[in-house]
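Sending over a structure as structure tokens; questions will come in a sec.
The complex appears here without one of its protein chains, the remainder shown in place.
Right, subunit A next:
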Amino acid sequence: MKHVLDFEKPVIELREKITELKRLTEESEMDLSEEIVTLEQRLEKLETDVYDQMEPWDRVQMARHPERPTTLDYIDYLFTNFLELHGDRLYGDDEAIVSGIAKFHGKPVTVIGHQRGKDTKENIRRNFGMPHPEGYRKALRLMKQADKFKRPVITFIDTKGAYPGRAAEERGQSEAIARNLVEMAGLTVPVICVVIGEGGSGGALGLGIGDRIFMLENSTYSVISPEGAAALLWKDSNLAQRAAETMKITAKDLKELQVIDEVIPEIRGGAHRDVKQQALNIEKVITAALDELNQKNEDDLLEERFEKYKIIGDYTSLDI
């Protein structure tokens, strides 16, 4: 375990201790099996305590875990015949977004997702998963293609946000995101969006309009990062932990706010513990969603998509 998050330190330390005792048992003639059994029971309880009651801030850390599986990791397990397709045909190829065609259970789909790097070198290439306009326009190009050839679109959301840069503004970052929102709303094929890590603001939403929105248990989705919110609202970025609670950014919060359809359970201790098993959890919900959505005709699909978004938000009347 290379990266240990603060809140899970006791678990990791106890686990290491058990490993050490096991090694001692093997190497020396000492019989420590009783202690090991006791410690393993304690570990089980500790894991339950630590991982089953994670605070919003713990989940923020988990969503940002350096080993957290990315779009390409899940593509490996979920699809066959994935063929990555590049470029927006207008300016360039933005590697902060990966996209392509593939098969899901033997049926054609279009797959699009934000793509972070796993190390510094890859992160520089992929701009830390923060897209420029050409990324959104590449995504749109492939969505239109999916629409033409009548195959569902599956997107993976995992970005701190769209890149705040000079060139991004010059090439129309706002328009690129705005265009995707409107065009995704009009796709006549099923669209499924899965938040797998951080869902940061408009940059996340730019791949996020669909018929079903799912979130991994330890992913977050928010209008601004907790640090940004704390700085903006309370002029103190150290209050990020409090902002993470106040802003309601966890999967459970979003389910309660009726913004997402379902929370996808995570492996205890985080998706990175077992990518294959995690992919199976994702596969289950995508399968069920596609089974349902594939039966709908275009008009119903669009009508229900409209109704889905129409109810988001909460307001009252002055005279109540």
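Odds and ends about this structure:
One rule holds in what follows: a contact is a pair of C-beta atoms (placed from the backbone, for glycine too) under 8 Å apart; a residue touches a chain by one contact, two chains touch by 3 or more; residues count from 1.
Everything that follows uses one rule, which is that contacts and distances are computed from a predicted model.
Its UniProt record calls the unshown chain "Acetyl-coenzyme A carboxylase carboxyl transferase subunit beta", which is the correct pick from "Ring-1,2-phenylacetyl-CoA epoxidase subunit PaaC", "Thioredoxin reductase", "ABC transporter permease" or "Acetyl-coenzyme A carboxylase carboxyl transferase subunit beta". When the omitted chain is restored, the residue from A:D49, A:E84, A:E175 or A:E292 that touches it is A:E175. Only one residue in the set A:L216, A:A240 or A:L254 touches the chain that does not appear here, and it is A:L254. Contact residues of subunit A toward the unshown chain are 162-166, 168-175, 177-179, 181-186, 201-202, 205-206, 208-209, 221-224, 229, 232-233, 246-249, 253-254, 257, 259, 302, 305-306, 309-310, 312-319.
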